[in-house]
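Handing you a structure now.
Apart from one protein chain that is not included, each protein chain of the complex appears where it belongs.
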Amino acid sequence: MSNTTGRLFRATTFGESHGEMMGVVIDGCPPGVVIDLPQVQADLDRRRPGQTHLTTPRDERDTLRVVSGLFDGSTTGSPLTIVFENQDTRSRDYQGTKDLFRPGHADYGYHMRYGVRDHRGGGRASARETISRVAAGAIGRQILQDRFDIDVIAWVSSVGSIEAAIDVMEISRADVDSHPTRCPDLRAAKEMEANIQAAKAAGDTLGGCVSAVAKGVPAGWGAPVFDKFEADLAKACLSLPACKGFEIGSGFAGTQMKGSDHNDEFTLDNGLVSSPTNHAGGVLGGITSGQPIQIKCAFKPVSTHFKQQRTVTKDLDPVEFKNVGRHDPCVLPRAVPLVEAALWLTLTDHYLITLSLGRS
Amino acid sequence: MSNTTGRLFRATTFGESHGEMMGVVIDGCPPGVVIDLPQVQADLDRRRPGQTHLTTPRDERDTLRVVSGLFDGSTTGSPLTIVFENQDTRSRDYQGTKDLFRPGHADYGYHMRYGVRDHRGGGRASARETISRVAAGAIGRQILQDRFDIDVIAWVSSVGSIEAAIDVMEISRADVDSHPTRCPDLRAAKEMEANIQAAKAAGDTLGGCVSAVAKGVPAGWGAPVFDKFEADLAKACLSLPACKGFEIGSGFAGTQMKGSDHNDEFTLDNGLVSSPTNHAGGVLGGITSGQPIQIKCAFKPVSTHFKQQRTVTKDLDPVEFKNVGRHDPCVLPRAVPLVEAALWLTLTDHYLITLSLGRS
Amino acid sequence: MSNTTGRLFRATTFGESHGEMMGVVIDGCPPGVVIDLPQVQADLDRRRPGQTHLTTPRDERDTLRVVSGLFDGSTTGSPLTIVFENQDTRSRDYQGTKDLFRPGHADYGYHMRYGVRDHRGGGRASARETISRVAAGAIGRQILQDRFDIDVIAWVSSVGSIEAAIDVMEISRADVDSHPTRCPDLRAAKEMEANIQAAKAAGDTLGGCVSAVAKGVPAGWGAPVFDKFEADLAKACLSLPACKGFEIGSGFAGTQMKGSDHNDEFTLDNGLVSSPTNHAGGVLGGITSGQPIQIKCAFKPVSTHFKQQRTVTKDLDPVEFKNVGRHDPCVLPRAVPLVEAALWLTLTDHYLITLSLGRS
Partner (left out) sequence: MSNTTGRLFRATTFGESHGEMMGVVIDGCPPGVVIDLPQVQADLDRRRPGQTHLTTPRDERDTLRVVSGLFDGSTTGSPLTIVFENQDTRSRDYQGTKDLFRPGHADYGYHMRYGVRDHRGGGRASARETISRVAAGAIGRQILQDRFDIDVIAWVSSVGSIEAAIDVMEISRADVDSHPTRCPDLRAAKEMEANIQAAKAAGDTLGGCVSAVAKGVPAGWGAPVFDKFEADLAKACLSLPACKGFEIGSGFAGTQMKGSDHNDEFTLDNGLVSSPTNHAGGVLGGITSGQPIQIKCAFKPVSTHFKQQRTVTKDLDPVEFKNVGRHDPCVLPRAVPLVEAALWLTLTDHYLITLSLGRS
């Protein structure tokens, strides 16, 4: 279980952080969609390490290579496979931690589950795995944008205790990318940046939240019971490395409202059903309402800090250690394209499910 | 899609609120487990409507009837099917809303998705569907408790702005059930109760949060990438009616911590790997760590309040209406067994997945 | 695994031969299809025991009861559930064989797999389970016939060594049902009938073949690699009780042809692509060609004969025994609706998969 996501738009990812290759097999692509590969690469570049002084200096070009599924530039209905060679690996950085369980990491769980563990760069548990999701999300984006006027925009809405003030309806991807923090509230962004740099200087790390909106999604996508749109989306987000929380619409804050305030009334807007408020966050009972889908995800502070830590070894000896190597002091800017990918993947899958409904 | 949950421990639910029967087919039960049916009924009774003055007066006995899968009181490996007759339905209560889209409900989405809608009691979108999940969760509980010293306890941790103060390690199911709010902090419980009664008197509704803990779960359950334990659990929770948020461990609050504070150090406790803190909430990288699994779910205020509301009809006419009928002013007490069921279902599925791993 | 079939049109069956109820939850029904329940019952009646002197005298009315998924006579997109009460069970007939492994039956495998076994009437292994498949197939039939001019007809093409001579393109369901053997070649039918009666008189049983044709299936249904149409169909047939072989088109006989004779040339027939021959049996490379789908299934002689047999008990003691009870001397006439159901289920699933392809 676990290396495939989606029911009809299915992405199967493979590869370890310090192995030969990362990759993804994307099955279920509708045929005849022209794929703009430079755009896919651009989506990938937003996730790439080494983009700014705020992210890890591991320098991977992450140049995509499509090895199947395209013919004359279009999808054929066959699995579209994208691979990435790993290049700038420094496995020696992990020599000192290969026999101990790094706190905050998956080492101990893997050891208990599998009895064997590729310690180099976290192996399969590395956030490097997300390159494959971003690639698949970029393909999903092109499929949907070929047919709908849908867009997905995510941004950093908080780092530590610094929160951004954002007008969701006005936000653009250019705004998001205008600052290395990917926080489009520049006043907050500067504070975040300063805090990240201070944490980095102290060998420490920060967490924060990514918010996202999907506009233009038609009403009627989703499903009623177990596979509710918001349930699938929560799963997609919680499966991102370091994600510890998810909310849609009013989320946790909405629990303090009264029902008569929380319900979004239906009105007519140019003859279309609309709502002046959006506490629901674009879904009702698992099915999209046509209003913007609004979510927020919590990311814990990066587990790899550079302070002294206590833990135990595989042989159950208590030890102290310090991490070495190249790591992000704050994962938030690079989490933005991951949350977008989670949305694109979920949207594309539900689009195909909706087609399969067989409405006559 | 949507009426089946689980990969190896699979529950398929069926039935509409005002149809003949609700039910669940539970496939993947290990054979040879003695099922204590009175205990299953007791688990179901905690969800039953009409339990206290705080819940809907719809009076359903919800007596379980096992129609397949047991032989001499034990599971056989065949699908275990449990059905419930619907009895106290009052479909006339829904006559006035059958042609309009109730705000906060799934009516509009269903209409757009299916073009047809069983309006009686919300049809398949009714929270009555959760009876089937609680039944399946109760079976999962018995399978796991046959083999492990696992227990799952959920409780109401907030109603509106009233928050409970709870010592997670000391909580018991008896404490939870000692007050009709299912909040074991009796001081907070009384405030909650008063607020619910005030809301009910005003024709309004309240939301809140359910927290839960699973103790005794072995380390090593879960999966690394898409099917992380916390991802599956988030999906199970967000698929519950009215759930708008999920967090595990430190959740959203943890985003304000530093990495050096957030990491849970590994120590030895009587020769076993343990952690003095549990910011991770019992999972690391998708795999259980052996620490208690701790989650919190946000439930919006009930959408069926009794104040005047504006909406539109199927024919796109603006209208005003008021709900009639029998409804919970606050779903939180009855959400407690739902969150427990989400945990039992996810745990049982991951237990079987772990077996399938084929560790030699 | 195992009690659900289909990916998008999914039938989950439950119930034991001598349990309370048989049933099926049919998920993935397109909404808005008017279901003709008397026609579903008529399809079920063709499978019913006790129809003629050639079948088991177990007398089950097998009256369907729809307990969910219909509203005002139409599908709603919710799971359509059909149940059947078991009535004429005689569990005492199985008392003598409860501790031994009946040759030709699944007893030994169940014992080794599950360690426990509902011996009454074969429990879940009973052919009575197929009532649920026939019900699901009957629903699939109505979905497809609502939209396409597709029909599926199966017939008994051999019993023992007696083979029927049939013109596939001329066959009708009325012809098939005109004789209790369900062999529309009346000359062969009479010989089959005599042989079945002779076998019955001798306490023995016969096998044979069911052939089937599906006409009107559009070109382009299916899938290229693992889920080829013929592969899914072979699985559906081999999952029928007593089925030991499957062929499509030229099948085993076609292995003796030369490629230049076997290839079906494409020609134009009233402007449509057609083929004068159909060695392919309506599929090429996993995808339908628009030609009739033609298959044949082998059914072994019924395992429950009434002669003395040797076997071993659960305690590994050699014993001799004789079956008692009511059984078909030849399953072929009642296998006809099973093969039709396998076709309807496979066709409906592939129809929905084709919709999900997202051809723009």
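Order of writing sets the labels: A, B and C. Residues in every chain begin at 1.
Basically, a residue touches a chain if its C-beta (ideal position, glycine included) is under 8 Å from a C-beta of that chain, and two chains touch if they have at least 3 such contacts.
Being a predicted model, the structure only gives us computed values, none of them experimental.
Shown chains touched by the hidden chain across the complete assembly: A, B, C. Residue in contact with the omitted chain (choice from B:P49, B:G77 or B:P337): B:G77.
Checked against the full complex, the candidates C:H53, C:R90, C:R187 or C:K307 give a single residue touching the omitted chain, namely C:K307. In the full complex, chain B contacts the hidden chain through residues 8, 28, 30-32, 77-78, 143, 146-147, 224, 351-353, 355-360. Residues 1-5, 7, 13, 101, 103-110, 112-115, 124-125, 129, 158, 160-161, 199, 203-209, 218-228, 230-239, 241, 244-252, 254-260, 262-268, 271, 273, 275, 279-281, 283-290, 298-305, 307, 309-312, 316, 318, 353-354, 357, 359 of chain C touch the missing chain (whole complex, contact as defined above). Contact between chain A and the absent chain runs through residues 1-4, 8, 10, 12-16, 19-23, 25, 27-28, 31-32, 65-69, 71, 74, 76-79, 81, 83, 113-118, 123-124.
Simple rule for what comes next: only the chains that are shown with their structure count from here on.
Overall, the chain located most centrally, as judged by its C-alpha mean against the mean of all protein C-alpha atoms, is B. Per-chain Cα centroids separate chain B from chain C by 39 Å.
The centroid of the Cα atoms in chain A and the matching centroid in chain B are 26 Å apart.
A separation of 46 Å divides the Cα centre of chain A from that of chain C. Counting partner chains per residue, chain C has residues 8, 28, 31-32, 77-78 touching two or more of them.
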